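Sending over a structure as structure tokens; questions will come in a sec.
Only one protein chain is missing from this complex, and each of the others stays in its spot.
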Amino acid sequence: MSAAAAEATRPVDRSRAKSRAAWRRRGIVLAFMSPWLVGFSVFFGYPLVMSAYLSFTHYDLLSPPRWVGLDNYRFMFGTDQQVWPAVKNTLWFIAIAVPLQVLFALGIAIMLSRARRGVGVFRTVFYLPALAPPVAATLGFVYLLNPATGPVNTILGKLGIQGPLWFDSPEWSKPSLTLLAIWGVGNTMIIFLAAVIDVPKHLYESAELDGAGIFSRLRFVTLPTISPVILFAVVIGVIEGLQYFTQAYVAANVAGGSATYSAEQANKLGYPEDSTLFYPVLLYQQGFRYFNMGYASAMAMLLLAVSFAVTFLIVRHSRRFVHYQGAAR
Amino acid sequence: MRRVLLAFGVLLMLTVTGCGGSSKSASSTSSSTTKVQPANITIWTPFVDPELITFKKVVKDFETKNPGIHVKVIGGTNDDKIVAAIRGGNAPDVAQSFTSDNTGVFCPSGAWIDLGSYMQKDGVKDSIFPAAPRDYSKFEGKRCALPMLADAYGLYYNKTLLAKAGYKSPPKTISELTAMAKRLTQRDSSGKLKVVGFNPFPSWYENVPAHFGPSWGANWVDGGGNSNLNTPAWADQLRWQKSLIDWYGYDNLVRFNAGAGDEFSASNAFETGKVAMHMDGEWRVAFLKREHPELKYGTAPFPVADDKADLYGAGYTTGSIIGIPKTSKHKDQAWLLVKYLGTNPTALAELSNGIQNVPTTSASLKSPVLKPLPGFQTFLDVFGNKNTTTTPITRIGAANQETFQSFIAKYLSGSKKDLEGGLKNTDEQIDAMEKQAEAGQAP
Partner (left out) sequence: MSTSTQAAPVAAPLVRRRPPAAVRRRRFLIAVANHSLLIATAVIFIAPFIFIVLTSLMTSQQALSPKLWPDPFAWHNFTDVFSKAPMWRYAFNTLLYAGLGTLGLLVSSIPVAYALARLRWRGANVVFLITLIAMMLPPQVTIVPVYVLWAKLHLVGTIWPLVFPNWLGDAFSIFLLRQFFLTIPEEYLDAARVDGCGELRILTTVVCRLAKPAIAAVALFSFLFCFNDFFGPLLYTGENSSHWTLSVGLSQFRSLYQVQWNLTMAATLIVMAPVILLFFLAQRAFVEGVTLTGVKG
């Protein structure tokens, strides 16, 4: 073999070796990603498409789906009297409970960051309620806020105030749920605490030199610096608000009173007067109590659209408030 | 060699056909009290202890009469679970539902099988059931359930509290009820309700529109099957309820209810003397005997509207139904159990004695085994009264009642003020829901 010919074969060998390596690499990636690929298709991609399809059908799992075209959507936007209260309730929660949660978490974190003694104890006290399983915490609060025999109204009574009806009143039921949500801000609080502690000292020092008092320092140093974390907390809060189910379900069922004998699971969802009927709760009722699965799928499509819209809005508006330190994004 | 093989083959065939336990023996039955293959079947029932004990005993009697069939009883279920199980494919062989509301859901879809052919084979006729149970276990002519024990509703009153206020007999009309309720109510020094004469609060214990309707002669549907709640009868009923609630004070009642015990606990408000007069079902006599035998109480038909005095003695009835989910693999054996529990007069009488529910065949109502407790006779009479009604069976199960209750809660609390408008609205909602349930079906 001439030297030139030998030279000519070597690049081919190398490229074949390279493509073999490339295939092996693809195999490895495929192997590592396989759980996600299967999971995504089966539990995300397929259901999304199927949900869309089912939303145009009437389906109760007892017989095959029946095509009904836009009927479900017509019912949703026209005749169903529970959908719009449900939407309003969920939006109420996102507009009021979520910001309050963030505020409280932030406030407690800031207070904690300035504490000198017993920080560990305080931190535990504030974090513990977040650990309580949601069902347990809800039951606890329904009992605590029982208008007749609960400790809160008893103590208020001793102070001469007649306590409200809390979970039994349409005006107070959502605020009661908000109180429950605020009780559980431990997780967010810890995140804020870490972020506040991480604010570089020199920023405070230069602010102090400029004559800034405590509140100014808060407004112009702390908050802007931790604004990415605040955004994160708000986004997480909104996402959770869009899924809010457990506490509303448990509170309505328990506060609504015991089951009646002849209709064991008498429907108390939304008690009282649809005030705790959040969108996921209504979806559950339509889909898994009435088994109106076609209609529930239509509701799911609306939820999808709203989730996208809300998250998109928040992230876009965040540019105005959020300052990112350094590169890294 | 061949002979050995043949013998082996025959032996194999014999063993295979012999173990008919889980095989599809669907078409193997021949005639009435049929000889079916032995099998293990399950039955789901909403009963819990202590009623469950009686139920299990009656089921045991069935097992003795039908050797080879073993029945596993699972208590504490409810309609939601049954419905979910049928859809999930894990349903039992026999299911019992506490309400007839879902007949319209189970029947048309075939979730519970049509019992017509079984009944014909075994000579079970529709006419053995009194009118109301016969109707609430059928839908559009198809019978996919048998009634099993019914509930009848009436008035319970605390004789001691009534006597203290100078009353010797229970009220017969609504205005008597209202007057007595106001006299019997006691408040403590701070104005909080201590004893309530009659608690009109919606959806509290048994205060649902279905139970009150019959006293005003109110119906749920018109002749065409459309929802017809916008009628003077319902309007009168709700106006009465609202006026009584306003007299008590809505918030006061909420507080009272929050402090009252659970309906099925020993702290039940009527059983503990916190409520003087009470709308309840016939089972309460059993509970009272068990939990508060010291309470001196009486039972009577529920008072009727002043202008409907001829309806007195009637009331509301509904009841349990039993049927066979379509996923059952032992339908023949299941039918035997259903037939026993639904039509055998002794079985029904025993169940009635133990649970104090109303037996649902004309034969069992006359059974010598039947031993009603004092106070129970009222309900037997209500059940037999020709004006007693039940709620119509719809395709949407109990959704019509729940929609109505939702509006009533808002009207009675003052959130919604337009009564007739709200009733009309509710009618439209219910009709729309029914239409949706039928949507897409070939006419």
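Note that the chains are named A and B in the order they appear, and that numbering of residues resets to 1 at the start of each chain.
As a working rule, a contact is a pair of C-beta atoms (placed from the backbone, for glycine too) under 8 Å apart; a residue touches a chain by one contact, two chains touch by 3 or more.
What you see is a predicted model, and the numbers here were worked out from it, not measured in a lab.
Among the displayed chains, contact with the absent chain in the complete complex occurs for A, B.
The missing chain, though absent from the display, is touched by one residue of A:G69, A:P151 or A:P200; that residue is A:P151.
When the full complex is taken into account, the listed residue touching the unshown chain is A:N187, out of A:Q81, A:N187 or A:S318. For the options A:V221, A:V250 or A:L269, the residue in contact with the chain missing from this view is A:V250.
Take chain B: the residues that touch the chain left off the picture are 48, 76-77, 80-82, 84-85, 87-90, 259, 261-265, 267.
Those residues of chain A that touch the chain absent from the view are 25-26, 28-29, 31-33, 35-36, 38-40, 42-44, 46-48, 50-51, 54, 59, 61, 108, 111-112, 114-117, 122-129, 131-136, 139-141, 143-144, 146, 148-149, 151, 154-155, 157, 183, 187, 190-192, 194-195, 229, 232-233, 235-236, 239, 242-243, 245-246, 249-250, 253-254, 258-259, 279-280, 283-284, 287-288, 293, 296-297, 300-301, 303-304, 307, 311.
In this section, only the chains that are shown with their structure count from here on.
Listed in rising order, the residues of chain B touching chain A in the complex are 46, 78-80, 83-84, 86-87, 98-99, 101, 109-111, 151, 203-206, 208, 251, 254-259, 262-265, 281, 283, 318, 396-399, 402, 406, 409-410, 413, 415, 425, 428-429, 432, 436-437, 439-441.
Within the complex, the chain A residues that touch chain B are 57-58, 60-63, 66-68, 71-72, 75, 79-81, 146-149, 165, 168-170, 256-267, 270, 272-274, 288-292, 295.
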